[in-house]
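The structure appears below as structure tokens.
Every protein chain of the complex appears in place save one, which is left out.
First chain written, first letter: the chains are A, B and C, and each begins at residue 1.
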Amino acid sequence: MDLPLPEILSAGHLYALTGAVLVGLGLYAFITLRHPLRQLLAVNVVGAGIFLILGSLGRGPEATDPLPQALVITGIVVAVALTAFGAAIIVRLAETRAAAKPADDDNARPEP
Amino acid sequence: MSPLDLVVAVPLGFVVAALMLGRAARGLILLAAPLMAGLALWLALLPPDAAFLVGQWDLPLGILLRADGVARLMILATALVIGAVGLHALAEPPEKPGHAAQAETFWPLVYLLWAGANAGFLTTDLFNLYVTLEMVSLAAVALAAMGSLAAALRYFMIALLGSLAYLLGVALIVARYNTVDVTLLAQVAEPDLATLLALGLMTAGLLIKAALFPMHGWLPPAHAAAPAPASALLSAIAVKLGFVILVRLWFEGFADVTGPASLQVMGGLGAGAVLYGSVQAMRQQRLKALVAYSTVAQVGYLFLAFPLVAGAIDPGDAWAGMTLQAVAHMLAKAAMFLAAGLMLKAAAGDRIADLGGLAQAMPLTVTAFGLAAVSLMGLPPSGGFTAKFLLLTAAIEQGAFLYAGVLILGGLLAAVYLFRALSACFAPATTPRAPVTGGFRTAEPLALAGLAIVMGFAGTALVELSAIAAPWDAPAAAPAVTLPEAAP
Amino acid sequence: MTFAPLALVLLPLAAAIASFVLPERLAAWRNAANLGVAFVKFLVVAYLLMQAQAGLVFEWRYEFLPGHDFVLRLDQLALLFVTLSVFLWLLTTIYAIAYFDRGLSLPRFFGFFNLCVLAVTGVAMSGTAITFFLFYELLTLATWPLVAHRGDEKSLRAGRIYLTYTLAGSVAFLAGILWLQALVGAIEFSAPADLTGIPPLTLTLIFILCIGGLGVKAAIFPFHSWLPEAMAAPAPVSALLHAVAVVKAGAFGIVRMIYDVYGIGTVTELGLGVPLAALASVTILYGSVRALMQSDLKKRLAYSTVSQVSYIVLGASLVGPFAVIGGLVHLVHQGIMKITLFMCAGALANRMGIKAIADLDGAGRLMPVTMAAFSVGALGMIGMPPVAGFISKWYLGVGALQSDAAWVVAVLAGSSLLNAAYFLPLLYRAWLLPPPADRPAIRELATTRDRMLILPAAVTALAALGAGIFASLPFSPLGWVTLVAEGGYLR
Partner (left out) sequence: MTLAFDLILCLMILGTAGIALFVRDALAAIAFFIAFGNLLGLAWLSLDAVNVAMAEIAIGAGVTGVLLILARARLLALGDDAASAATPLWLRLGALAACAGFVVLLAAAVLSIPPESGLDRVVAPLMPGLGIENRVTGVLLAFRAYDTLLETFVLLGALVAVWSLAPAGAWPGRPADPGMADAPMRRVAGTFSQLLLPVALVMAAYLVWAGSDLPGGAFQAGTVLAGGLFVAAMGGAIGLPSSDRPLLRAALVLGPAVFLAVGLAGVAAGGFLVYPEGMAKTLIVTIEYTLALSIGVTLALLVAGTPVPGAAGPNPDGKG
């Protein structure tokens, strides 16, 4: 089924705009969310948005620019590396804090 | 063989070697320090037009490495600083007592920082700079984490945000101009919405990394808590890469896009940093916190120089002042952190009031601290003086008396808080202590501080070095390349 | 011989390094190094004096920043100051070795002591404003550890105040010269800068900045407060500080500013001389009055310095031939006399624990040599012939009349009376009153160390007499100063 949609904007621009909104959403979440793990997630969303802008603006009528694609792949790998490190810091910090003060069991919930 | 790739490839090789050698890796620095110093020297002595395209792939696709004056000076200083700090770390274990993981991972991280910093100083490619920026941030955060996890997490999050802002800017530039090479952008950049937004985003991100007031919040806790060698590397090198990239953007790639107003903003922030950082440093009770806040102040001078460089008829003086300030701060601040580390080991506590009697107990270390202080205060003879002297001359010649005033006041404030620490060392010992046997570990801070002083005598040579292939000197130094027609 | 100026700077550096590195157990070697170098330098200067009398000028320059030369220039005025410093340095070194004997922080002391001398030599030989500033700052830095040497609360406070004043002064001075350089380019001392076409207001402002900055070290009222505080320093330091080092550097700088940067022509044009002279006069009287009010010996001497140094400024600011000679010659005379007084005061404190003036009773009978030297210095300060001080005041007076500023004569007379008022009682107590019964008799020159402590003062006292009696000889301070003055300042 392909509806005769007016070509108001090219696919490239559509995804680029989506990327822009993702950046905004992620940024808002980063500011308003207090928990570092959630902030880490937000940062990943921002990153995804940036990659989307980068890639989709290289979307030509016939082909998609390979350079932005390569840059995006590099970016994704760098992002995962940093995410792993960030997650590790968050966990270790929580552990040291828990070790510092005797853990009270009432706020420890069972795994769902 | 060219030092342009070796200064990056060799430290990467040391990363590999360090990981393979495990605990035995600490000895590698005995090889790395002289080797890298040699390479850096070789680089500094290359003919002025030294540059090459990695893999011989032409712009706009490939990556251009270029040894301009800034790169040469920064890489040389980096080699000296990391070399000295590394040798110091041999005698003064950087890790917390009994912390085997830190003891072992310290070394690969240092080499990673080394490679990342050198790569960043050399490349003119904005995306390549992103990767190096992340390399340096990663190592820096890990080093900071050896002191305080909480501070490191804060540092990590802020740095991540900065990187993303920078990356978004780069993304827009790629899409807009189909190139990320500064030398090409210098020829094609136009002040349209996309470009200005991109420049703004990149600048904001880098200012966070460079910890310019008011984006400095993460720095003092991280730098004050980390072990002395780590603090030295963080303050000396990690914050400098952001600054160098900003120089590339503002004075080369987008020199025609940035307006005088925006330059004044940068200068204003710099001035604010000088004053705020100094006042905060005065209010600190703990020695390392004082030194960390002095970094906030010293970074301010780098950006205070922006309008002076842009406003000068012959920017040579201001440019040299800016560059030498960066170099002098690297040497002096590294020396000061190492000395502070030794002093705190010997002192009763980590407060300035606890330093009493150190002037007798460890004169050489206190001397190192004092010499570093002289350079940071900008008193002659020292690299710090040469830098601030050049900046002050430029400011007065341009009638920028506000900046001149800040430069002078900043020096005085620095004197206030640094002499406060020094005179505490002259006070009688709060607890009786025997002279600390110095030996090898006192040599490095003394050497670094000595270099900061010696810089004051080599002024002319350094100024000439800093001017090599400077953007204001050789406009359109880039190889003429036809870009695929970008958007109108 | 163009390296002669450089050698004069490097010699103290060598001594400084030796002092820093030699551990305390090698104290003997350290002392040998200090004395040896001081003596060698003394000989070098003596040789240079011979050369320079024939009008030879030695110069060593290198470009330390593009457009800014680092110049060491040994003209006759420089040589005057260098000679004074090298002569007094030698004696002070002997004195200091005896004064301290042994101590953990002596390497530090002698190290910075030598750096201090290096800085003074540099200040004297500086050929450009920037070079002057470099050494002027080095002097500030090298002196601070000496002032704060004892490390007790008092010394640290003194050090703090000293830095606050001097650093503030230096930046004012730096701002001034940089401003001037922005207008006329590099400032050489060899001839006054060409200031034509610069608005008088600007010139006046720059002048105020520079003189204000230099005035701090010269302890001109109201920037003098650091000097009495600095009394917390050990006697050898005070001696050097007051005689040749810090205050003299300031006064010397003012002379350079007036004669070699602005030139007397411009100064009189702008009418800057008279206000400065007035300020100097105020300082002279104020210092004397304050000195009169002190009960502590060193404090009284300190305030007398405040007063005496302004004689130099006064002479310089009167811009008349005789006044200049009077001012410049006082640079030397005051140095010799004041160092005598301080070394004696130190000896008294060191040997008999005399600090307060009230304790001086009968000191003359117990330590006759010391008190004799002290008396010569004191009488010189008052201006009693034939001691050197008389020459200075005489020339100043005549100079004042020449540049029809008769009121200055009144100032001189008044200050002389005050000097007498605060020095003569000391001599009266020391010579004519009996020592308190409980004070044990001592043999003044028993050991070598005692002689090393006291004879330097005797030597300078004799020098002070000599400079007065043989003032007419060509190699007397007066003779040399006249040579300097004719060499250019009377154009």
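A few points about this structure:
Here is the rule we go by: a contact is a pair of C-beta atoms (placed from the backbone, for glycine too) under 8 Å apart; a residue touches a chain by one contact, two chains touch by 3 or more.
Predicted model only: the values in this text are computed from it and were never measured.
Judged over the whole assembly, touch between the missing chain and the shown ones holds for A, B.
Residue-wise, the contact with the chain that is not shown comes from B:H99, picked out of B:H99, B:R286, B:R351 or B:R420. Residues of chain A in touch with the missing chain: 1-3, 5, 7, 9-29, 31-35, 37-38, 40-42, 44-45, 48, 51-53, 55-67, 69-74, 76-85, 87-92, 94-96, 98, 103-105, 107-109, 111-112.
What chain B contributes to its contact with the hidden chain is residues 1-2, 4-5, 9, 12-13, 15-16, 19-20, 22, 52-57, 60-63, 96, 98-102, 104-106, 108-109, 112, 115-116, 119, 127-128, 131-132, 134-135, 138-139, 141-142, 145-146, 149, 168, 172, 175-176, 178, 192-194, 197-198, 483-487.
One rule holds for everything that comes next: only the chains that are shown with their structure count from here on.
When each chain is reduced to the mean of its CA atoms, the one lying nearest the mean of all protein CA atoms is B. Per-chain CA centroids place chain A at a distance of 71 Å from chain C. Spacing of chain A relative to chain B, judged by their CA centroids, is 30 angstrom. Across the complex, chain C meets chain B through its residues 20, 63-66, 68, 104-105, 107-108, 133-134, 137-138, 140-141, 144-145, 148-149, 151-153, 155-156, 159-160, 163, 167-168, 171, 174-175, 178-179, 181-182.
Of all residues in chain A, only 23, 30, 36, 39, 43, 46-47, 50-51, 53-54, 57-58, 67-68, 71, 74-75, 78, 81-82, 85-86, 89-90, 92-93, 96 touch chain B in the complex they form. Of all residues in chain B, those touching chain C in their complex are 316-317, 359-360, 363, 367, 374, 379-381, 386, 389-390, 392-393, 396-397, 404, 408, 411-412, 415, 419, 423, 426-428, 456-457, 459-460, 463-464.
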